[in-house]
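Sharing a structure here in structure tokens format.
What you see is the complex with one protein chain gone and the rest in place.
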Amino acid sequence: MSNQAATLELHALSCERDGRLLFDKLEQRIDSGTALRVHGANGSGKTTLLKIVAGLRSEFEGSVLWRGQRTSAFGQRFRSELFFLGHCVGIKAALTPRENLQWWLSLQSSGSQASAIADGHSVEQALIQFGLGGMLDTPCTRLSAGQQRRAALARLCLARQALWVLDEPATAVDAEGIGLLERLCEAHLQRGGLLLLTTHQQLQINGLREIELSVPTADLRR
Amino acid sequence: MANWQWFHRLGSPKWLLGKLDRWTPWLLFAGLLLFGAASVWGLAFVPPDYKQGNSFRIIYIHVPFAVVSLAAYYAMAIAGAVGLIWRMKVADMAMRSIAPVGAAFTALALVTGAIWGKPTWGAYWVWQDARLTSMLVLFFLYMGVLALYDAYRERSSGSRAAALVALVGTVNVPIIYKSVDWWSSLHQPASIKFTEASTIDAQMLQPLLLAIVGCYLLFAALVIAQLRVQIVLGENRSQWLGDHAVNRTA
Partner (left out) sequence: MNAPVKARGPLLAILQRDLRVYSRGRSAWLNPLLFALLGITLFTLGLGPDRERVAADAAAVIWVVVLLGMMMSLDGLFKEDYVDGSLEQLLLMAGPVYFAVFGKVFAHWLVSAVPLVLASPLFALMLGVPLEHIPLLAFSLLIGSGILSFLGAVGAAVTVSLQSSGLLIALLILPLYVPVIIYGASLLQAAVEGWPYLAPLLMLCGLLSAVIVLAPLAIGVALKISLDS
């Protein structure tokens, strides 16, 4: 069943929140090597959509299919193929960028490629690439918001999961960081990966499709 | 598949609300009738106890409420588990309906227990009684579930969190009872147990059983009344609910 090509399909996906329909019967399909950017105003349900795909939200109707199977049926197998970067990136303020990245790596399953290629050297390389070479061992409390964000984005250098789901990865990152982000995403797509992301700004990524979610206005309650 | 028909139908708020509208008055009537008859029987016709005199007669109120409030906790947890595992909306609504009624019944059992304690033990509250003390803990468990409902902004998450807490509580209720029982035996080995079935005379027992059945029916009627409210709250956007209201007033 898992031999089926890597595709992510959203079928008749509907979600309502606080009596408002965020999206209704959404149909989308992301194939291997392609990317989808979701945009829309604040409160249009972008984050909710990404959380549904990642399996963090369960209140929705319709189905999310990964390799032709419901993601909930895949369970751990799906999670091992998913790289998720949420709104809160999961950087511990008390730890250094190096420790944060190593911790993230050690959470990845031992069999996955992510940890196979990762040694102390590549962890350092990833952080240096994101301009944190001078503060590898500085606690993240002393880093700026943008630098903390970069420490989280450094995971992208090591992530070899097939599906990337990124929620506002470009927030608080400067133009150079965004360029790096674009290059990493393109490399991921060239490896045959899938990408689903939300950003407010335009990203220069080949093969990027866009959909817009609109803010629900009508209250369904009578 | 035919056997599961009823389960699916039970999961349909629309079908259920139609049935509940018809059941409620009957259940309420039967419950009041049985409970009232048992009370009259117990208060007026059963001979006084040789040890406690007339004060024992409060068992016809106290014991039914105590029995039902414990059973209600388990019913609540089972409804919660069904809602948690099968994502059945009606089960969540049932749990929300049972919780306040169960808490109220527990409070009544506590108050009547304390009133009974005064002539029997000379004090309103005696910690040695494992049953009453466990009842108090049960009351706290109910209040925890109710507080969780209030705390969660989102209805569905609140239901699931409360269901989980109720399930953890059910595992704990017997342990709590056993520990309090052991603790009271440590301090007062010969604790008096009035309500044990073996020591109770058949003459006293018959109205008690009747009162318990009546109390269950009353409980069911109150829960169903709550459940109708919960269905309306949960389905307030559905088309069928508007039609239902129109049909009822027509």
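When the chains are written out, they are named A and B in that same order, and each has its own residue count from 1.
Just so we're on the same page, a contact is a pair of C-beta atoms (placed from the backbone, for glycine too) under 8 Å apart; a residue touches a chain by one contact, two chains touch by 3 or more.
Predicted model, so just to flag it, every value in this text is computed and none were measured.
K.L.:
Considering the complete complex, identify which of B:Ala107, B:Ile176 or B:Val213 is in touch with the unshown chain.
P.N.:
Result: among the candidates, B:Ile176 touches the missing chain.
K.L.:
Specify the residue from the set B:Ala161, B:Leu208 or B:Ala221 that touches the hidden chain.
P.N.:
B:Ala161
K.L.:
Over the whole complex, note the residues of chain B touching the chain we left out.
P.N.:
That gives, for chain B, the contact residues 84, 137, 140-141, 143-144, 147-148, 151-154, 157, 160-161, 164-165, 167-169, 171-172, 175-176, 178-180, 182-183, 186.
K.L.:
Contacts of chain A with the missing chain: which residues?
P.N.:
54-59, 76, 79-80, 82, 84, 86-95, 99, 102-110, 112, 115, 118-121, 123-124, 139
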